[in-house]
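The other protein chains are all here in position, but one chain of the complex has been omitted.
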Amino acid sequence: MSVQSETITPQAPAADPLVADEALRPAFFDWLCRMGDNTVVLGHRISEWCGHGPVLEEDIALANTALDLIGHTQMWLGLAGEVEGRGRSADDLAFLRDAYRFRNAKLVELPNGDMAVTLMREFLFDAWHFEMLTALTRSASARVAEIAAKALKEVSYHLERSSDLVVRLGDGSAESHARMQEALDRLWSYAGELFTADATDDAMAAAGIAPSLADLLAQWQRTVDEVLEEATLRKPEGRFDVHQGGKQGRHTEHLGYILAEMQFLQRAYPGASW
Amino acid sequence: MYAQMVKSEGMKARDEMSPEELAFQERIDRGEKIEPKEWMPEGYRKTLVRQIGQHAHSEIVGQLPEGNWITRAPTLERKAILLAKVQDEAGHGLYLYSAAETLGVSRDDLVEKLHSGAMKYSSIFNYPTLNWADMGAVGWLVDGAAIMNQVPLQRTSYGPYSRAMIRICKEESFHQRQGYSIMMKMAQGTPEQKEMAQDALNRFWGPALMMFGPSDKDSVHSAQSMAWKIKINTNDELRQKFVDETVPQAEYLGLTIPDPTLKWDDERGHYDFAQPDWDEFFEVLKGNGPCNEERLGARRRAWDEGAWFREGLVAYAEKSAARRAAAGVAAE
């Protein structure tokens, strides 16, 4: 039987002069790597659960989340490669950069721990991700707006799901409550990096490509406060922005091991096609 | 297949059957589907629980050898495809457990029987996945062998099992093809990639043949299962069909099947091939395969470490039901 591959007609990408703007290029590339590195690293972490979830339905749901994030990575790093203009593909960027070139926040590279850490991390990230993508749908860059609109549909569900589970487990049994509180206490000081702007973020905001991070904070705090309250969890008193540097390439020790695993085949067999 | 050497219960000659049993057998002979809560012989029910349960266990233990490479997949696309495939296996496990549950057993009980060793899963998943081409070999050979068995099982006599099989077969076709697509890339790639592909075939060929189980042409269990249409073909028939279909696929890849006796028999219209090492098969079933401990250990760990998660969600559901009830009372 002859089987033809389904022809998928890719929609022509929106016209977007910002993609070729040379003055913006370094900051735009850097920023796109931040978006794509957050999703590739978090997607990697969540995919570690596949086959090891606490119940079949949750195993399947976690895999869906990881699949979404890998899909977003292909879009963000694909556009990063175009903006950079040196012919690098999304795969080149994901599999052939060393840790100090990665631009994800430290929050997403921390080990999964138990389901409490995994879900609390997802929630803190999703709440940021949702606000970020919502703002990006109005980006001056048509290409960025297009990606954000696609990703937002999925991330809306991520946030709905992680909020729901944080509430249920926080207000569940004594043990689930204690674990969720412990996870929150452990992760809290990493969340603020997502809102700490540097020159790259300022340049993107000035160009109208991305929102000012400070503008996202108020809504994020409202979401977090509401969910934590319903979950009967106590918001930690300490600063939420202690751990910084991931976005500039200064990571925890964990990222190196993620990449050693993720990039193994591409590094061991350079130039092979898979 | 995914259910190997399932013992069936209560083989009876027609003239020994009660009127109820005879009527039941006649329904099956007419091709009718048996549905939950309808009368069925206890042996039929027990055999099905064992077979569907073993099949379900195989799906979820089967997530592990491939899950082993998700974090090392070489491209974003391969990672997504592999993850989607392993996720499908969790889904297949879920469909099959649901089918078993219509027979009056609970999923948690079945899972506990898996963990205690009282129920088995397919021997194939006790073999390690050692290089990336194994992801190709597993999809091509292991899913290929599974499909041989599952396609006819779509016509099995038990309705829920048949419907689960129909859904699963639809998804399995993508699995086998993605495996073969990896094998093509590897076999046509660099010399090292080709070496990995051949190595994967060398390691998985025997274990894939074992998936069909030892010859059962003289087995009373098989005869009963076939009369009940919960087994459609003999193990040897399916194994032969698998070999006949796989040999040209290996030839296309330019890979050598690790069987020097393999040759086409014009008279039979089939390939002659060597039997796999059945001593090894029985050792694997006994728990002495290369990865038995790792596989079962991973399943037990996931279940034990997930207990607080499952219980925490039950606690919330109970609390919120109580709150709703209280609010309802207050409103009246």
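For reference, chains read A and B in written order, and residue numbers begin at 1 within each chain.
Here is the rule we use: contacts are C-beta pairs under 8 Å (C-beta built on N, C-alpha and C of every residue); 3 or more make two chains touch, one makes a residue touch a chain.
To be clear about the criterion, contacts and distances are computed from a predicted model.
Q: Determine which name in "3-isopropylmalate dehydratase large subunit", "Molybdopterin synthase catalytic subunit", "Sarcosine oxidase subunit delta" or "1,2-phenylacetyl-CoA epoxidase subunit B" the UniProt entry assigns to the undisplayed chain of the complex.
A: This omitted chain is identified in its UniProt record as "1,2-phenylacetyl-CoA epoxidase subunit B".
Q: So which shown chains sit in contact with the chain we cannot see?
A: A, B
Q: For the chain that's not shown, point to the residue among B:Ser181, B:Ser215 or B:Gln275 touching it.
A: Per the contact definition at the top, the residue touching the missing chain is B:Ser181.
Q: Which listed residue, B:Ala23, B:Val220 or B:Ala317, touches the chain dropped from view?
A: B:Ala317
Q: Where the complex has a chain not shown, which of B:Ala73, B:Leu94 or B:Ala133 is the residue touching it?
A: B:Leu94
Q: Using the document's definition of touch, tell me which of B:Ala3, B:Met40, B:Ala56 or B:Ile81 contacts the absent chain.
A: For the chain that is not drawn, the touching residue is B:Ile81.
Q: Can you say which of A:Asp21, A:Asp114 or A:Asp164 touches the chain missing from this structure?
A: A:Asp164
Q: For the chain that got dropped from the picture, name the residues of chain A it touches.
A: Listed in rising order, the touching residues are 1-6, 8, 55-57, 60-61, 64, 67, 71, 150, 153-154, 157, 161, 164, 168.
Q: Kindly note down the residues of chain B that lie in touch with the hidden chain.
A: Those residues of chain B that touch the unshown chain are 33, 35-38, 77, 80-81, 84, 88, 91, 94-95, 98, 101, 106-108, 144, 159, 163, 166-167, 170-171, 173-174, 176-178, 180-181, 245, 248-249, 252, 307, 310-311, 313-314, 316-317, 320-321.
As a working rule, only the chains that are shown with their structure count from here on.
Q: Can you list the chain A residues touching chain B in their complex?
A: 40, 44, 47-48, 50-60, 63-64, 66-67, 70-71, 73-74, 77, 90-91, 94-95, 114-115, 167-169, 171-173, 175-177, 179, 261-262, 264-266, 269, 271-274
Q: Report the residues of chain B in contact with chain A in the complex, numbered from low to high.
A: Residues 60, 63-64, 67, 70-80, 83-84, 86-87, 90-91, 93-94, 97, 132, 182, 185, 189-190, 192-193, 298, 301-303, 305-317, 319.
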